[in-house]
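Note that one protein chain of the assembly has been removed; the remaining protein chains are unaltered in position.
Going by the order they are written in, the chains are A and B; count residues from 1 in each one.
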Amino acid sequence: MNKKMIEEEIREIADSWKDKEGNLIMVLHEIQNRYGYVPREVSLVLSEILDVPLARIYEVITFYHFFRLTPPGKMKIAVCMGTACYLKGGAELLAELEHLLCVKPGETTKDGQFQLEVVRCLGCCGLAPVLKIKEKIYGGVKKKDIGDIIAQYSDETEAKAAA
Amino acid sequence: MGKTVFIKDTTIGGKDKTRDIYGILLGILRERGLENEVQVVRVVDIGVYGQGVAMRVLPENFLYSHVEETDIAGIVEQSLLAGKPLAAKLVAEDSKQLRIVLRNCGVIDPEKIEEYIARDGYQALAKVLGDAPEKVIQEMKASGLRGRGGAGFPTGLKWEFTRKSPGDQKYIICNGDEGDPGAYMDRSVLEGDPHSVIEGMIIGGYAIGASKGYFYIRAEYPLAIERIEKAIKQCHESGLLGKNILGSSFNFDVEIRLGAGAFVCGEETALIASIEGKRGYPSPRPPFPSVKGLWGKPTCINNVETLANIPVILFKGGAWFAGIGTASSKGTKVFAVTGKVKNSGLVEVPMGTTIEDIVYGIGGGAMPGKSVKAIQTGGPSGGVIPKEYFRTKVDYESLQQMGSIMGSGGMIVMDEDDCMADIAKFYLGFCVDESCGKCAPCRIGGTQMLRLLKKVTEGEGTPKDLDQLEQISHAMQKASLCGLGQTAANPVLSTLHYYRAEYDAHVNNKKCPACKCAKLVRFLILSEKCVKCGMCFKACPVNAISGNRESGYLIDQTKCIRCGQCFEVCKPRAINRS
Partner (left out) sequence: MEKLTKEGLEKLRQQGAATEKNYIKVGFSSCGIAAGAQEVYDVLCEEARKHNADVEIKKCGCVGICSAEPLVEVRVKNMPRVFYGKVDKDTAIKIMEKHVCGKMLVNDRIYDLKVN
């Protein structure tokens, strides 16, 4: 990444939060929204701009589950492991996904296509068990449906690549 | 309005007679030439369960249960022609739900402030701005409202403490970091009725003397954030936020801060640290936030559901609110009834409603073919309540006496397939994951307990392990710094208390009575029932089943990974799971 470009972008984000106290977490949210994770280069720049030690930034990033230090896969698959989803078979869905994608939670498939995540409650307990791919939530998912659901997304990307 | 009849067979199990009765009723109506006067419709749910064929006649709203074919002519005669109830079949239907917090959810368009105003929105604010803040606090104390985040501290008192604390700047915070996995009433209110929370917050700000408020919302709730943002913008445009609100001298503004996925941030001091942009570490209390909170200033933290109550209370009066509920718990509570229950969803009931009414009366009971075993309330900080105690009335004290807590309102229904040791392990795993690591009892105690529970559920446990679980639990309760650690052992203690026999079966007999713990389950093919179809042979992912369509099949226990695939595909139920 080009340092100058990063600097411009980060300055823009930081400026909008400049006058607000305790802005670090909100700035990190915006950075992650833009890049999908918080790259080290960005943290270095941010540390200079906000005049906050790098250690403080990393302290916060590593404390909260939401922030990532590594690039996400193209498509994030989040399996809900809230209580309702767990009771209704969330763990089996996760096992099936691990089996199909050959990754553990938190990892990305070798082709960089899918990233498997476990989340604590998406707030759709009535539809349990639930999983979320990109921004779409699937409710009442059965183990045998998972293959089909994933296939849709592989096709989608293939079609895009072809076009 | 013409007459309408709803029909539904509510019998659990057995043949559904809805269509038969529907046909008979239509026949009778045709005979009498009434088919154009009366609309008969089959419905999916009629609000009662397990009471035979039920019928509702509208607009009179007579509800009949256990309707037999022979009753139909009478219903036509009495209710449809004469407009009178047929007393023998009538069921008294007390509307069990009372919607205060959810009053506008699903009723108004949450993105239109006009619709909120049309439902008496911002009327309470207009009213209180003419009163002294002390009077508002008095009214809140009179209402008896207690914090809906879980602990149940009286809201009026909290406001009073913050008001009386000296300080040039004070803050009010809305805690929307709904962390209990399995509860989502706050999300629903933020998404469905954002203005009611904002109004509650402005009133709170006025009462305690704050000019600034913060919404702390989970980043996992993008829609809730979007709706609150829109609502705040509308408030700015119409002068409900900013300077001189509604033409008064009161100034108040709010900002949104996002959570970043840390359960401990539901704890007040940790939440404050997070808004300040730091790690969400809790700090010892006192000093309480009402004295020394956000940036060292007096701060009041209220939960979303608490704030949504406030406009109604101040519009209708504290005495009105105090008339609902039990002696010590006033008003209503929203529960997210989920898990193994027919109608999962949000339920708002007056305090003092029995668990039975919630689970069976509103929730419709267990899933088809199953029976309810227990409920769990309070999430990772709560405990289980077995079905033998479902006559318990829900309020803060009763639930505590049962070894659980009210919590934020998660009510997870469990059935016979759920293992209590496994549930305890699930919740403890959650707490270990979420422990911030600051204090040793929580950090080390949790990990050790999880290790013991893993042993138990994998069949490696000993009776001594159970004693040790209890010991560590008590240590964690006493010595942990914040609420997370102090309550993390509750799911373990309450399951041990009520379901000791189930734990004993795990450690003594190496059996899981609910057949949930994979390592303790055995699958066996019963040769007398087996039809030798070979389905299990095909389904087995690890080739642990051998044999052929002549000799039958056999499961090799050393290869079996206990995935249960064979059990699921076996039509004649010839596979025994134990």
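Here is the rule we go by: a residue touches a chain if its C-beta (ideal position, glycine included) is under 8 Å from a C-beta of that chain, and two chains touch if they have at least 3 such contacts.
Note that the structure is predicted; figures quoted are calculated from it, not measured.
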Original post:
Which of B:32, B:99, B:164 or B:212 touches the chain that is not shown?
Top reply: B:99
**OP:** Tell me which residue among B:167, B:323, B:345 or B:564 touches the hidden chain in the full complex.
**Re:** B:345
Original post:
Hey, which of B:246, B:324 or B:444 is the one touching the hidden chain?
Top reply: B:246
Subject >> Option touching the unshown chain, where B:2, B:33, B:166 or B:286 are the choices >> reply: B:2
Subject >> Selected residue (touches chain absent from view) among B:65, B:123, B:138 or B:400 >> reply: B:123
Subject >> Contacting the left-out chain in the complete assembly, out of B:31, B:45, B:68 or B:134 >> reply: B:45
**OP:** Would you write out the residues of subunit A that touch the absent chain, in ascending order?
**Re:** 122-127, 130, 136-139
Original post:
Tell me, which residues in subunit B touch the chain that this view leaves out?
Top reply: 1-2, 4, 6, 8, 39, 41-47, 56, 58-59, 93, 95, 97, 99, 102-111, 114-115, 117-123, 126, 187-188, 191-193, 221, 223-224, 234, 237-240, 246-247, 338, 342-348
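We adopt the following convention: only the chains that are shown with their structure count from here on.
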**OP:** Give, as an integer number of Å, the spacing between the C-alpha centres of subunit B and subunit A.
**Re:** 27
**OP:** Would you pull the subunit A residues touching subunit B in the complex into a rising list?
**Re:** 20-26, 28-29, 59-60, 63-67, 81-84, 86-88, 119-126, 128
Original post:
Which part of subunit B faces subunit A closely enough to touch in the complex?
Top reply: 178-184, 187-188, 219-221, 255, 257-263, 274-280, 295, 336, 338-340, 344-345, 376, 379, 410, 412, 414, 418, 426-427, 430, 436
